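Only one protein chain is missing from this complex, and each of the others stays in its spot.
Per-chain residue numbering starts at 1, and chain names A, B and C are given in the order in which the chains are listed.
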Amino acid sequence: MLKSTVEISDAEHASSVEPVGVAVVGLGYWGPNLLRVLGDNLDVSVRWICDLDPERLGKYRRRHPGARATTRLERVLADPAVDAVVIATPVDTHYNLAARVLEAGKHVFVEKPLAPSSELADELARIAAERGRILMCGHTFLYSPPVRAIKRMISEGKLGDIYFISSSRVNLGLHQRDVSVIWDLGPHDFSILLYWLSEMPTSVRAIGRDSIVKGTADVAFVTMTFGSGIIANIELSWLAPSKLRRTVLVGSERMAIYDDGAPEPVRLFDRGVVYRDPETFGEYHLSYRSGDVISPKIDSYEPLGLEVADFVGAIRSGEKMEYHTAIARSVVRLVEAADRSLREGGREITVEPDMGENNLTAARGLAVN
Amino acid sequence: MLKSTVEISDAEHASSVEPVGVAVVGLGYWGPNLLRVLGDNLDVSVRWICDLDPERLGKYRRRHPGARATTRLERVLADPAVDAVVIATPVDTHYNLAARVLEAGKHVFVEKPLAPSSELADELARIAAERGRILMCGHTFLYSPPVRAIKRMISEGKLGDIYFISSSRVNLGLHQRDVSVIWDLGPHDFSILLYWLSEMPTSVRAIGRDSIVKGTADVAFVTMTFGSGIIANIELSWLAPSKLRRTVLVGSERMAIYDDGAPEPVRLFDRGVVYRDPETFGEYHLSYRSGDVISPKIDSYEPLGLEVADFVGAIRSGEKMEYHTAIARSVVRLVEAADRSLREGGREITVEPDMGENNLTAARGLAVN
Amino acid sequence: MLKSTVEISDAEHASSVEPVGVAVVGLGYWGPNLLRVLGDNLDVSVRWICDLDPERLGKYRRRHPGARATTRLERVLADPAVDAVVIATPVDTHYNLAARVLEAGKHVFVEKPLAPSSELADELARIAAERGRILMCGHTFLYSPPVRAIKRMISEGKLGDIYFISSSRVNLGLHQRDVSVIWDLGPHDFSILLYWLSEMPTSVRAIGRDSIVKGTADVAFVTMTFGSGIIANIELSWLAPSKLRRTVLVGSERMAIYDDGAPEPVRLFDRGVVYRDPETFGEYHLSYRSGDVISPKIDSYEPLGLEVADFVGAIRSGEKMEYHTAIARSVVRLVEAADRSLREGGREITVEPDMGENNLTAARGLAVN
Partner (left out) sequence: MLKSTVEISDAEHASSVEPVGVAVVGLGYWGPNLLRVLGDNLDVSVRWICDLDPERLGKYRRRHPGARATTRLERVLADPAVDAVVIATPVDTHYNLAARVLEAGKHVFVEKPLAPSSELADELARIAAERGRILMCGHTFLYSPPVRAIKRMISEGKLGDIYFISSSRVNLGLHQRDVSVIWDLGPHDFSILLYWLSEMPTSVRAIGRDSIVKGTADVAFVTMTFGSGIIANIELSWLAPSKLRRTVLVGSERMAIYDDGAPEPVRLFDRGVVYRDPETFGEYHLSYRSGDVISPKIDSYEPLGLEVADFVGAIRSGEKMEYHTAIARSVVRLVEAADRSLREGGREITVEPDMGENNLTAARGLAVN
């Protein structure tokens, strides 16, 4: 038990590898979480924090005294010690800021959704490819243990063919200024569905209402149909009596419930109906199976930490993160379509599958594992 | 503690009022429940049970030895001791059977939905009016204590203006032969919504899928818009990992959850968002309220017993039950519209409000209390 | 589809085997359930219903017109068509009534607890053995699907060695006149534990309180220790904010929760702690396992129906139901000990294992399967 008495000096252990220099832009709602996780990552050195509000800068400098603080992005971009910039600002600034970062030759991580239009999202992807820099979008749910557990179940055929998906993502939430609930909450479900199904919907419809602030939908019911026959219904709302983030997947072999935040976030139901094609006219044979319910043990880690580590790892390894870019662009395309349907009273919007599906399909091998 | 020793004779107490003579037609899934409740009602004498299957007749005669059993409806209709007939047969037989009963001058109670088309439902209403007989449809949820508790909350303004309603009615349920899940489960939600809102939707859309039996939709997502601005989303499915009968109502003053079968079936949330119109350009003031949650004490009785008692009471009192007829006709109209939208790939179907709304409005004063 | 038109005659199919003639004594709270289940059992003919209250007799005769009704047990016992009597009267009448039935040479089924003292319970067992008649006690939980599922898990070693059991059986319940909550609710848990563990406790302690009616404990915390090392804590109360019937079993291999009435009444947790004995002084190695949770599919049937069928089956087969008699006697012994400890301020009461354990052990092979 004898321990030598020591006083820790200020000198840290010299690491053989230089940490990745990162700047965080935007310290509003989500930026501080990114800042915290980056600060805890031993491969990262947070060089700058950047926000328009000096008070916020002061508050977070106190906790990250090693970082410099500025209200001007130029200062950040001019610093050669900055390898990558993490952007957590309002969506309508994403394109402009990210493009500047990429043009400055730095990697960029943009909070979701990637851009306020699919045109701008595509343009960002083009710039990133041209500059050979990583363009990653913060679809953190792709790193969530339960979301990944369900991805594995689907890949292993445990659910069989998926018939339909029904999802609710509601809470008494903060209204966003100027963007509908579809732009705010939709990216979560859209990214999860694209990740699970590796398939773009062919059509999207949305019915909603601007209950509180005229012109800003705060509730929307989105229905999507897929080429494979799958249908999905997604309820999104900032107006709900209690928080609910729950997705039900019904497949030919089994059914699953993903309840984010529940003690058992994934439940697998060995239940189903089997239909045997009638041999003679008039027969009608259905057999029902009602078996065990399993709550598999789900890993427990903070998705954001893993996501940031993945970004940093890609910077080191030179990987392009094309799968993430494809997902992010497809998400913007879906949000755009749903929002348009909403504004046009629920009209069916056909989704061009070209870009999205091809990239998704091509990128399947790269799928987050 | 002294009790005289008695032996109960077969002679019953003579009642001053003759009981209402009733026949039950159809002893499949639901008929036996009606038979049981009628048997327990002291104002009722079950005269006949009628079914095509002699085995069923044998089984239920054992429990109701006072009733006569037959496979032929004529026998029932020819009996002057039969005041009313309760029909619990497949929906495509409702019109024919109910019309025969009314033509025979007897009151009729038909299981929901009233008829397989709004045309036939209207025709039944016409015959009933012409003959001066009661035409009541078994929308039992209108007698359910939690449904009534929420009706009261709405009437008293506790929810304020209702913004939207979101409902799920799913289970691993028995597929119906030949009818979609909308015809099977939809009448429950439609009748409840019409009762609560006293308003017909103006348009209906439904997206669904025939996952198991080709041509028979087993899942459907129905969205409805109302003239008052309310929107409603209803998930109906026979394919679900667990039973759920849950409706969320979001209003300007409060929100409510009705979870049928839960220990606390109604929960009232003193939560909401208030928007104050900005006085100067650029202001944007929202205040959030997150208060107590109340689970009001809900009466506990069997709705079916009360419903049957209401039917019997109307026979005695001469009341016409027009409100029930209006609800029943409107339900068929909605089911028809939703089913048509489903078959036409989600196309918006406009609902003619004329009949439904007027009758509902006119009948408000008669509303079930 | 062609069905011949038939009219069902009063003549029933002649059965080759004469049904067992049964009488039901006591139509208060529980008796009507027994009567209903007996009435539905095709092997049974309910010959008599017997109660001190003529009104009750009238009410139930209406539903069971084939049975005769009386306030006098002699009438029942004198009828040679009565093979067995089912007793559902207050506990302090059990001995007297059951003894009379046995002396009359008839089988008897007595509601739990078997008798108001272990002395009288033993005496009943003696008379039954002497007369060669069945003495069965209505410990219905032994026929409950989840209770049996857990018995199987224990037998198959799925839980490993059981460390402890913690149970709550509480509700806002009806106070019994003159008996404590231990006499009222305790028999449920005691019978379940004896069935699961096939072992009598060696000591019992109970702390309680007569919160509402002086002299009648309405809450009790009972702790029991077993020779095998198992400890059990049982909370019993008529004063609780919500109904809870929940038992947790913690074993060396797995843990289980039995929540009576929940949609998933049995949950098996693949969780535990393993301790490896330290090889050198000072080591201390524990490994924690946190695995899947499984809700096994549980059969769905009414336990009371199976219990009554078992009783009737034993009458036919000549089986003596000794296991049931042993459980019933051990339950009375435990209730007696717990109630005594309660009245003596929580003093430890040593339980004589002789009778109970030996019988339980001997009867293990006969265990309900």
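Here, a contact is a pair of C-beta atoms (placed from the backbone, for glycine too) under 8 Å apart; a residue touches a chain by one contact, two chains touch by 3 or more.
Note that the structure is predicted; figures quoted are calculated from it, not measured.
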item	value
Option from C:207, C:262 or C:298 whose C-beta touches the chain left out	C:207
Residue of C:255, C:315, C:331 or C:351 touching the missing chain in the full complex	C:255
Absent-chain contact - pick from C:107, C:267 or C:324	C:267
On chain A, residues whose C-beta touches the chain left out of the figure	3, 5-8, 12, 39, 52-54, 57-58, 61-63, 65-66, 68-72, 75, 242-243, 263
Residue ranges of chain B at the interface with the undisplayed chain	264, 270, 290-297
Where the missing chain touches chain C, by residue	163-164, 166, 168, 172, 175, 177, 205, 207-209, 211-213, 218-219, 221, 223, 225, 229, 231, 233, 235, 237-242, 248, 250, 252, 255-257, 267, 269, 271-275, 284, 286, 288, 290, 293, 345-346, 348
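Please note the rule applied: only the chains that are shown with their structure count from here on.
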item	value
Per-chain Cα centre nearest the global Cα centre, belonging to chain	B
Same or different contact residues where chain C meets its copy chain A, judged by the half mark	same
Whole-Å gap separating chain B and chain C, where each centre is the average of the chain's CA atoms	40
Between chain A and chain B, centroid-to-centroid distance (C-alpha), Å	42
Centroid spacing, where centroids are CA-atom means, of chain A and chain C in whole angstrom	54
Residue list for chain B, restricted to those that touch at least two other chains	242
